[in-house]
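A selection of the complex's chains, in situ.
The letters A, B, C and D name the chains in turn, as written, and every chain counts its residues from 1.
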Amino acid sequence: MQTKRMTFSRSWLPYALLAPQVIITLIFFIWPSFQALRQSVYRQGDAFGIRPPQFVWFQNFQALFADPLYLNSLKVTAVFAIGTTLLSMSVALLFAVMVNRMIRSRDTYTTFLVWPYAIAPAIAGVLWWFIFNPSIGIMPYMLDMVGYNWNHRRDGNDAMIMVIIASAWRQISYNFLFFLAGLAAIPQSLIEAAAIDGASRMKRFWTIVFPLLSPITFFLLVINIVYAMFDTFGVIHATTEGGPAQATNILVYKVYRDGFVNLNFGSSAAQSVVLMGIVIVLTVIQFRYIERRVNY
Amino acid sequence: MASITMDNLCKVYIGGVKAVSDVNLDIADGEMIVLVGPSGCGKSTLLRMVAGLETISDGTLKIGDRVVNNLEPADRDIAMVFQNYALYPHMTVFNNLAYGLKNRGFKKAEIDRRVREAAQMLEIGQFLDRKPRQLSGGQRQRVAMGRALVREPAAFLFDEPLSNLDAKLRVQMRVEIRQLQKRLRTTSLYVTHDQLEALTMADRLVVLNAGRIEQVGTPMELYSRPATTFVAGFIGSPAMNMLPAEYLKTLVSADDLAHLPQSADLIGIRPEDLSLAPPKEGEMALTGELMLLEPAGAESHLHLKLAGLKDIFVARLPQVPDVSEGTALTFSLRRDQLHPFDSASGQRVA
Amino acid sequence: LSQTTVSWWHAMGGELGELLEGVAEAFNESQDQYRVVPSYRGTYTETMTGAIAAFRANQQPHILQVFEVGTGTMMAAEGAIYPIYQLMADNDVHFDPDAYLDTVVSYYTDPDGNMLSFPFNSSTPIMYYNKDVFEAAGLDPETPPATWAEAEEAARAIVESGAAPCGFTTSWPSWVMLENFSAWHNIPLGTQANGFEGFDTEFVFNNEHVARHWDNLAAWQDDNVFRWGGPGPGPDAFPAFYAADCGFVFGSSASRAGVLRNSDFEVGYGFQPYYDDIEGAPQNTIIGGATLWVLTGHTDEEYAAVAAFFEFLSQPEVQAQWHQDTGYLPITQASFDLTAEQGYYDENPGADTSIRQMTLNPPTENSSGLRFGNFVQIRDIISEEMEAVMSGAKTGQEGADDAVRRGNALLREFEASMN
Amino acid sequence: MVENNRWGNFFAHVILILGVAIVVFPVYVAIIASTHPPGTFVRGVMPLWPGTNAWENYTTAITEGRSRAGTPPIGGMMWNSFIMAMAITIGKLSISIISAFAIVYFRFPGRIFFFWIIFLTLMLPVEVRIVPTFQVVADFGMLNSFAGLSIPLIASATATFLFRQFFMTVPEELMEAARVDGAGPMKFFKDILLPLSITNIAALFVIMFIYGWNQYLWPLLITTDPDYYTIVMGIQRMVTGGDSEPLWHLVMATVVLAALPPVLVILFMQRLFVKGLTETEK
């Protein structure tokens, strides 16, 4: 890892400087993670924690992977994460490409497009939930006019679409800013060279711009998947609570639900462990990406 | 191949910057024109107007016999080499060269032939499978050249193509480009702010100043008879010394300046025109106190203080004289080496 | 002066919450020794699970409002709960379980006959209907449908006449369309007298009647005869009713407060419909709502305060007022009598629908209530399986089978944790 | 010229204006809804034009909220959110900047090890280990406290990274010049590095403030005392009302109020926000 070519040398000072962060990290990150690992091989006695937990080896994990509902949750998470990512990224890319060609109105559009990032996922959920509310929402009303009977209470697909929209909405701002930065970083001369090389506008986009954005696209892909998998808790909790019939029960929500609502700590811990595994894989992928990006 | 004709070309950017004003220039078929001028004088703008990358606000641009004002860059039959090369970083060298041909629907075999030919000419054959980032600066420069070559265009446009290279490589590539151009005889427009590049490469040199042409001519013409004080100050290094005629009269005999027109109130003297030998027939003498002697190998620069003049006066000698700082030195100079200007208009007056 | 403060976690939002705050305030004003601080903790489920988490973290409240389905779990939590009979005895407060309705008492007493929690807000599901819509649909606004066949017919009339876009909907689907449905038709939910007689109980509600009923509901959705109002509490049900989107709705008797406030039309009250081909129907409905549990881990002085508060709540005047304001059942004979005496039922026709329905017949083994461990989670499962049926993903039978299977697994887990 | 032609621009404007409309729509709806009387929402589809109750709704929301029904007044929750957001922001910024300073400007045994310990926090969002983290906080007796609300969230590798990245771009010569000028490490930090980091601190401030303000699951779990409710979690409390209906007019007024501070922060500090965002994450 890089440092400055010249560094201070003081024996205790760096440790003192690092201490606050390291201590907090150890207490609130590392220790709970170990706790999760430990709990994942226990079955708790009872809800109130009066009877002692029992060591059960990997039963929690076995039960987890034998449970069709958990497998369903994996599938739901995949659909949700991919849906949210694709929706927010494609819309954001479209906006970014359009805004990037603007000169004077660039900042105005950017201003209008960035602020949803400030809205908490839970609030985004409430907003869209309100819009999609079957009795008073505007969307079901409009959908009804075109003959679609919207009911996210009953129809898992409707519910999924709703939470995807609510989650993607806020993320558009984020992706937009990165795409815009990415586009701005593409040297104008490359586009000009391609124009002189006889490439049409579309062709320039697909053969020059898009490939050059690919590091950013890849980065956003991972970030968005992580966002959809973890940060959208609020969206789900404030709206569908995983329903109907677990159609939107994504993994993090299930961890929470099995832990705090169903009070099944062993299973919840096992799920935490699985999630940590997923996060680590995603991080490794991201690392690869960082290396790649450096080379570009 | 074709000539390029600029007829009263003007460029006003959105926002009102007038970057190019009334430029008239005929570039003959096969000629190498170099555009020089200080930063911001409109060199790139003019070049990009020819390329079709900037709209032409006013005037007519012809390439060959076609008016191309409204043609897309792709349809102008030109090729351009950019300052930062603008190589497509995600494509191999081969594909960088082939891209323009592919877009124009060339056959695979023909593309292959042309790319290999260009690659061979530029000695980059062994890099065809590499990505640009795997190449050194000089190699990238060659690929950029190659991309222009394969197209066999009517004209080459260069925008400071060597400014990203280190000094040694710059000299080498300068020679190579010049030789290549002489061989292919493709009409070329070359922008640089490097004097040496300008002087050595141009068939004709165009000095731009604030969007206008100051002077057009061969490098030698510009050097020996700069048409304006601007050109005089811009071409030649160290720069030409400029002295008020009034002041000069106090230093030299009236005879020395007699041959100059009345209107010449500013006199230019090139540092390299001075010599330490005693004045001969037709020569005049100039005395100053040596402030600093800068020896530089085979030559030396002498910084002089002329009595009553604030600015430093510089002389350049083809040797390192054995003199010491603080002494007064007398230089001789041929009278016909004075460059007379009218300070108000900045024009040369004889 | 130093007051002893006790915290009371509850799940009463909206109008009910305001009324509950009123009760606490009344107590606080009635004396100056103690202070009850109510704290709204979200839905019943959230309140209960939140309290359990808090208990594990030593942050539990004194009084916890737990809905009836949590009873099994709470009863089993020996060491975490302070049984009410004991609390009252320890503090020398007179407490007479016999003053309460049988169905209420039996629901919350342990096998030894000791009352474990303090009855507060018991309800039972009834039918609310929009008289204006009924009239517009050409139905008799004074005669609510009694059987499911009539209900279907009425709903169809409503939709077809255009009086409202939907026939009916329901809140608390599991409570109404399974738990009370079973009691009302006198069929068992589970073995061991619906769990009253042992932890080794098993669900058996995957019978043809439940399956048929769920299938019917699912099928009726296609013609807008029925509209699914959401799982758990069924959050979309009442808004649809208020908006006159649905002609009638099934919900807790305690929804009366909200109905009275939010509907600008005439409201009628009715019993649950029944299938007249099922023997024993209609039997009686069972209670819902919640009782107040006392949690361990606090000081004697604080428990004295709790006892005093419960004593306050036991007064017939307090109970009668609560019953009249909210629609919760009058849980003591005294409060019922007082309300009748005050002429409340005469002035408010239908206000006694709930109590009449619940006491229609002497309860049987199938209609005394239910007591299953982990039932909070199990009810979520039932809701979920009903959702699957409603969305057409499963038939009624499949949904019921799956609910029984998943429910039994949780029952076994609970049983295992009890040993 | 290569990129622009009149029709293309027109088309782009059309797409963008539509896009902006769609993006703005949910909040428009919220604002509209917050201006209507309560009755509007029990009688069918919500209107798209403002109602007349804005003043009433907002005053009710701010002063009482649904306090009669158990959620505290918004004023208090906003204040809590503010305290929590500020505590998280300031805490994160200060511990991050000094740890980044240690990592970049010192070479000492265990440096890589500590670097990784900190880095691990990047990989593990609190959501994935929510149950044990809750227990740890409970064991420390930090439930229902501002410490509990903020401290567990202030160890973030993100900020440390940004500072590290930034410090790496600070010319080496500045530190060298400072040393030649006789400054020790802390003096260099205080006199040179901190003043130079002001923009980065400000940029991160925006990001962290939004992060802190928008916390949801964490306050939901660790607060049982309404005195510590934050606005974002409070909204959830208002929406799930058991048997009763959400008072949409108040909910939406609350939503608007809850969204206002972070949105204003973004709008007023857009440039810093963008800088903070695009630099932190990369």
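Side notes on the structure shown:
The criterion applied here is as follows: contacts are C-beta pairs under 8 Å (C-beta built on N, C-alpha and C of every residue); 3 or more make two chains touch, one makes a residue touch a chain.
Computed from a prediction, not measured in an experiment: that's the story for all the values here.
Protein chain copy numbers for the full complex, given in the shown labels, come to A x1, B x2, C x1, D x1.
Note that only the chains that are shown with their structure count from here on.
Across every pairing of chains, the maximum count of C-beta contacts belongs to A-D. In this assembly, C is the chain whose CA centroid lies farthest from the centroid of chain B. With centres defined as mean CA coordinates, chain D is found 16 Å away from chain A.
Along chain D, residues 2, 41, 44, 134-135, 221, 236 each make contact with two or more other chains. The multi-chain contact residues of chain A, meaning those touching 2 or more other chains, are 135-136, 192, 195, 260. Residues 45-46, 49-50, 52-53, 55-56, 73, 76-80, 221, 227-232, 236, 239-240, 243, 245, 376-377, 380, 383-385, 387-388, 390-391, 393, 417-418 of chain C are the ones touching chain A in the complex.
Looking at the complex, you find that chain A touches chain C at residues 44-51, 133-136, 151, 153-156, 241, 243-246, 260-263. Interface of chain A with chain D (complex): residues 1-11, 13-15, 17-18, 20-22, 24-33, 35-36, 39, 91, 94-95, 98-99, 101-102, 105, 109-124, 126-131, 135-138, 141, 169, 172-174, 177-178, 181, 188, 191-192, 195, 201, 219, 223, 226, 230-231, 233-234, 237-238, 252, 255-256, 259-260, 265, 268-269, 272, 275-276, 279-280, 283.
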